[in-house]
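Here is the structure we will look at, set down as structure tokens.
Missing here is one protein chain; the remaining ones are kept as they sit in the complex.
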Amino acid sequence: MILPDVRLQLALDLVGVFVFALSGGLVAVRKQLDLFGVLVLAAVTGLGGGILRDLLIGAVPPAGISDWRTFIAALLAGLVTFFWHPGIGRIARTVRVLDAAGLGAFCVTGALRAVAIGTTPQTAVIVGTLTAIGGGMVRDVLAGEVPEVLRRELYALPAALGATVVVVAHELGVLSIPVALGAAVLVATLRVIAVVLDLNAPRPLRNEPTESGPPPAAP
Amino acid sequence: MILPDVRLQLALDLVGVFVFALSGGLVAVRKQLDLFGVLVLAAVTGLGGGILRDLLIGAVPPAGISDWRTFIAALLAGLVTFFWHPGIGRIARTVRVLDAAGLGAFCVTGALRAVAIGTTPQTAVIVGTLTAIGGGMVRDVLAGEVPEVLRRELYALPAALGATVVVVAHELGVLSIPVALGAAVLVATLRVIAVVLDLNAPRPLRNEPTESGPPPAAP
Partner (left out) sequence: MILPDVRLQLALDLVGVFVFALSGGLVAVRKQLDLFGVLVLAAVTGLGGGILRDLLIGAVPPAGISDWRTFIAALLAGLVTFFWHPGIGRIARTVRVLDAAGLGAFCVTGALRAVAIGTTPQTAVIVGTLTAIGGGMVRDVLAGEVPEVLRRELYALPAALGATVVVVAHELGVLSIPVALGAAVLVATLRVIAVVLDLNAPRPLRNEPTESGPPPAAP
């Protein structure tokens, strides 16, 4: 079973890097970081998930630092957010939608790269999921916040689902461009629905009685 | 000199992953994260130290993502804490005791894996220590807290001691199951004693006069 297409992987990588880097740049803008802070946070957010993926599967130096195309895409996204970010008030929602697109692109491309080097199916699913959630985790940690993936709403689950679709299709020998693209779109759609409907995964019950309403946001 | 036993390593790995994942899950519960946040923080905490170890010694993909047994153990621990966590008030102490068991298991198994691939003794001690303190550091950073290992009480020292016992025994050709198990129990016991007695390592002197009593906890 060969991979669908190298160009598809590159395209998904570029989309994922660019939108994740936008989300990193917007967080940096919200935190009032300076130009280089914006560029660094954009680059780390856009490339972090793929670098983590390549470290985990032993593909060094990681494509995130050796491929000039994705690197330029990340810096470009940082410049775009620096000079052309929307009003501060609308940033939080924009970050989340961009994040959803990156999530879809990266869980698919991460799983594709893992199966390409012959990892086990389980490893490929986990690598795909980590590729998708890694960049955003690094972004939030560097910005001094508890990562979004841990806090609320369905986030890791759609990524794991998308990676699973790719890996199962690969195992069944039916992995194709439409399947890979469809998995990415499915993940992004699920994530956007979760954001729009404010769908939350269940929270742990507290033993003591609590006030009505959701608990305060994590600090 | 051969390693004591592959099954011992697996058993210690499973114990370490499970208890560290419990501690990660409990921190997630305390932070009121949702189900997937609990599972992700449990998995990252339980598997993070071993993944760091494998990255450092070049064993990729790391066992933490390729071995389904430890992965299932981590998810199981996350589910256990989600559905069956004790009262919120008692969590802080419980986390620390579980942490002690993980510390003991991981400094031994980390050092065992390093000597197994023929690193120098110094490298094996450091890898063992980092295996033990890595998962908890990642847990605390993701939870938005300064890592426990940096804050108070003897933490890194027992782990370094346990790894040193394993490496010295290996160098002397007397590494055996009782020695490895004894080192793990020794570390866990030292750590629990430090927690119970509130034993602290010395703090830096301040130049200006201060109020009596310990300084306020780091923010």
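By letter and in written order, the chains are A and B; residue numbering begins at 1 in each of them.
In this section, a contact is a pair of C-beta atoms (placed from the backbone, for glycine too) under 8 Å apart; a residue touches a chain by one contact, two chains touch by 3 or more.
Please read all numbers here as calculations on a predicted model, not as lab measurements.
Novice: Decide which residue listed in B:Gln9, B:Thr45, B:Thr70 or B:Thr119 touches the omitted chain of the complex.
Specialist: Checking each option in B:Gln9, B:Thr45, B:Thr70 or B:Thr119, the one touching the absent chain turns out to be B:Thr119.
Novice: So one chain is hidden, and I want to know which residue out of A:Ile65, A:Val97 or A:Ile193 touches that hidden chain in the complete assembly.
Specialist: A:Ile65
Novice: With the missing chain put back, which residues of subunit A would touch it? List them for me.
Specialist: Answer for subunit A: residues 28-29, 31-41, 51, 55, 58, 60-62, 65-66, 68, 71, 81-83, 85-88, 141-144 touch the chain left out.
Novice: Determine and list the subunit B residues touching the chain excluded from the picture.
Specialist: 55-58, 119-120, 122-123, 126-127, 130, 133, 137, 141, 144-147, 149-157, 200-204, 206-208, 215, 218-219
In this section, only the chains that are shown with their structure count from here on.
Novice: How many angstrom lie between the centres of subunit A and subunit B, each centre taken as the mean Cα position?
Specialist: 28
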